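One chain of protein is taken out of this complex; the other chains stay put.
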Amino acid sequence: MMHTTIDFRSDNCGRAAPEIIAALNAANTGTALGYGGDTWTADLQARLAQVFETPLRVYPVPTGTAANAVSLAASCTPFGAVYCSALAHVNTSESNATGFFGGGTKLVAIDGDHGKVSADALLREIEAAGVGLAHKSQPAAVNLVQATDMGAVYGLDEIADVSRVAHAHGLAVHMDGARFANALVTLGCTPAEASWRAGVDVLSLGVTKNGGLLADAIVVFAPDVATSIGFHLRRAGLVWSKMRFASAQIMAYVEDDLWLRLARQANAAAAGIARRLEPLAAIRLIAPVQANELFVELPSAQALEGLQGEGFLFQRRGPRLARFVCRWDSSETECAALVTAIERQLVAETSAHSGGIRP
Amino acid sequence: MMHTTIDFRSDNCGRAAPEIIAALNAANTGTALGYGGDTWTADLQARLAQVFETPLRVYPVPTGTAANAVSLAASCTPFGAVYCSALAHVNTSESNATGFFGGGTKLVAIDGDHGKVSADALLREIEAAGVGLAHKSQPAAVNLVQATDMGAVYGLDEIADVSRVAHAHGLAVHMDGARFANALVTLGCTPAEASWRAGVDVLSLGVTKNGGLLADAIVVFAPDVATSIGFHLRRAGLVWSKMRFASAQIMAYVEDDLWLRLARQANAAAAGIARRLEPLAAIRLIAPVQANELFVELPSAQALEGLQGEGFLFQRRGPRLARFVCRWDSSETECAALVTAIERQLVAETSAHSGGIRP
Amino acid sequence: MMHTTIDFRSDNCGRAAPEIIAALNAANTGTALGYGGDTWTADLQARLAQVFETPLRVYPVPTGTAANAVSLAASCTPFGAVYCSALAHVNTSESNATGFFGGGTKLVAIDGDHGKVSADALLREIEAAGVGLAHKSQPAAVNLVQATDMGAVYGLDEIADVSRVAHAHGLAVHMDGARFANALVTLGCTPAEASWRAGVDVLSLGVTKNGGLLADAIVVFAPDVATSIGFHLRRAGLVWSKMRFASAQIMAYVEDDLWLRLARQANAAAAGIARRLEPLAAIRLIAPVQANELFVELPSAQALEGLQGEGFLFQRRGPRLARFVCRWDSSETECAALVTAIERQLVAETSAHSGGIRP
Partner (left out) sequence: MMHTTIDFRSDNCGRAAPEIIAALNAANTGTALGYGGDTWTADLQARLAQVFETPLRVYPVPTGTAANAVSLAASCTPFGAVYCSALAHVNTSESNATGFFGGGTKLVAIDGDHGKVSADALLREIEAAGVGLAHKSQPAAVNLVQATDMGAVYGLDEIADVSRVAHAHGLAVHMDGARFANALVTLGCTPAEASWRAGVDVLSLGVTKNGGLLADAIVVFAPDVATSIGFHLRRAGLVWSKMRFASAQIMAYVEDDLWLRLARQANAAAAGIARRLEPLAAIRLIAPVQANELFVELPSAQALEGLQGEGFLFQRRGPRLARFVCRWDSSETECAALVTAIERQLVAETSAHSGGIRP
């Protein structure tokens, strides 16, 4: 029985990658014009255009919520509806940010598997939405979370299908890429293929959860959306004056494929756990493990409490449902310990039942 | 004649203090609960309560604009008016942030010297405001910038006078302390005396301009204002998930009086320049130099262009008006060079005039 | 076969009651202070307090949407969630008004029959909402539509059950009473019993749909909600300067039980149609007819088109679903004509099928 804690709570509980900290140290030299008028930010602009193989605009921002809310506000009118999964982070975990930034913009849940938006369900909703009728929220944008909030990854064809429906009806396609790198390594495609080539207009590029520190980014592919984003950010107090320290983080993140390496480590850790849990009849993975998250249904609440009692930290998402998140620095030892502990709980479970101890 | 640039553009153009970078490095260890549920943030809470000698709530935020807008939104109804100097940062340099966060909150300019709000002018405005009349913006808060946007510092009695008027009429007192440390060392008093003891309810505590990096803070003294601030921040995407890296910066900022040492350096640099400019008949300091900013009127636009031509970077605030800002790391050499260059421009000016070259 | 149209589209397509027009004519005398400072408005205040047997505040407003949005905004923080039926007017037919007035306030759908909010479902949602967690929309108010958007009427016990859950968790209870009078005559109770005695804090009192003209009203029972409503209304341009003409309408509406008489006529018309349709095996009333609306499922889309072809005006709510709304001035002849026409469609339907014409 261990007495230290092992942390699977969230990828935002982890450390920053040393390369990113180092970049931040390195940027602390000389003076630089504020609010993004510095060379680090200009270089980042050029670098991401290479990485994504297209002209684009990048805006470092403090948080993923800020990235999402501003991306959507810049894509919508105040009368607009944003379509998303009921499980989407914007719907479950960002207070009323979408409505606040958008002046009332409404979130409308669309069906789909494992936190995805289904293109068919989206089409049905748009067709029933009452386009042009002033008493109806007007279809304005669709939000795709990649990887989803259930740890699944949209296939490129799935993104393209949703984008086709969206664009055919004048909606912008926003990708909440809080775990974009995790999805990217799963898809095994280029950043361009995973975003604008599949129809994405604006991307919240997650950095924090994958080894970052204090910055994420908005990456805008659609020129008309880009026009207003700088103004949206400034009026919301989201533009750092010492921007170089944010830009330097994001630059380091994509240099030498750091983001892919970090994501590969986290995904591999999750996949390893999944591989060893799948054979166990008593537990169920309720969504495909395609990124760095596992949603595991155990046979009883006692089993979850047992794990917690052993020092494992994770989120409880239901009476018997646990979410485990692997970080870039989750070690093989920690992952193995988790699997072993789960197995131990299953055994305890069986004994308890066979022993008839519980009433 | 120099060929390198010497930068007096803004204190946000400068480097971060090594101590703050170091703290950030040091915080990169182990896992920590997100969104402020970490020990760094808890420690910061306790530490600032000591520093300010009172129970309080502290919220690290990305920018001063965010600190101001959220502080004011939490202090106002959407029907409210915020009284401020016409020169206040919230009025001149924060887009429509106050109105955005407040749901329409209106800024109303109040007279005063050198960017200050005069208690008498405030009283007159409140008395004429139409309290209780629904067609009138209702007096809700007053915003004091310390040091002011003209580089002056409110005396403790001035703050107390404004606070007395404000509180007598139910207004909250918000201090935009983007340069609070600079004011503090000028006042030579305790942080408590410069804030809540003089009536301040909520303080935007500037860190970035004084050696910080990517974080400022909201410090709330009034318990009722504190209730909603966490919610305001979250819906605005202003709460970092890896909060420890923000809290660590602010902790380092106040440890061992770092903030005071940095501010003293910047103030001393400005005072040194002022001392050497004051005897020069041809130039005029249009506001008292009480912090780290100088507003210098030169005899001609040509003189300003001459300085720029020599490689000095600064803001032009009028045809003949320059703003020079000293940073914690502005060197004596740089300051001396500026004075010498100004003197050189004055000589050039005189020769030009005596030579009758200009019409 | 008729060639004129018979209108069952909506109760807002109808005429105003002559008594209300007359009151408006009568108010056109002398001068009166603007914005509600007139005697008609003062008298209305007193009169409604009698009608509802409690101190209250009444605010005439132009529309039901305005009444709903302001009532909810005054009951919520901007971080709040408003619980309502998925079918509620605020959710389906008021653009983004709730979010706009509330600064982002979010609507959350709660299960229930026939457009109702179930107390049990509400309780489950509140318990899962994450009270106190800043990333979660905070439970703030519940919206009950009386009669519901499916033409059903909440029983007094149902209102009381929802209110009990709401108040136990600090939520305000808002009743969208666009058809409050229709519900009242069905319930056969007093206005007090149907509102504040059952727990309602603030009521959107519908007038327009029941013989009104250009005004509805907000009736506030909870003193703390009342504080801000006047300010909410004024900043939204919802306060008429010649208020007397609005107050006079509402006064006439409740005088001599006019509202009850008008509602009784509309309800009786709907009940009469329902009584004659119920025996018909081929059609289905998908919700109880308890007010003045009928939701009728016909055997085919052709049957609906047949009715339209005969000159009947009504809303199509699905391929085979029609909504018929009776007004205070829907005549017995019109209602009988509708039933006869539906019967005629059923016969046509049967012939067509028996003739084997359709595949």
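Order as written gives the chain letters A, B and C; numbering starts at 1 within each chain.
Note that in this section contacts are C-beta pairs under 8 Å (C-beta built on N, C-alpha and C of every residue); 3 or more make two chains touch, one makes a residue touch a chain.
Just so you know, these numbers come straight off a predicted model, no measurement behind them.
Of the listed residues B:39, B:93 or B:351, the one in contact with the hidden chain in the full complex is B:93. Checked against the full complex, the candidates B:10, B:105, B:330 or B:345 give a single residue touching the omitted chain, namely B:105. From the options A:138, A:163 or A:182, the residue with contact to the unseen chain in the full assembly is A:138.
In the complete complex, the residue from C:59, C:79, C:196 or C:245 that touches the missing chain is C:245. On the side of subunit A, the interface with the absent chain consists of residues 35, 77-79, 103-104, 134-135, 138, 228, 230-235, 239, using the contact rule stated above.
Mapped onto subunit C, the interface with the missing chain covers residues 7, 9-10, 12-16, 18, 21, 24-25, 28-35, 61-70, 94-97, 100-101, 208-209, 212-215, 231, 234-242, 245-246, 313, 327.
By the touch definition given at the top, subunit B reaches the unshown chain through residues 78-80, 92-107, 134-137.
Criterion: only the chains that are shown with their structure count from here on.
For the pair subunit A and subunit C, the distance between mean C-alpha positions equals 41 Å.
Inter-chain spacing, taken between the CA centroids of subunit A and subunit B, is 35 Å. Each of residues 35, 231, 234-235, 239 in subunit B touches at least two other chains.
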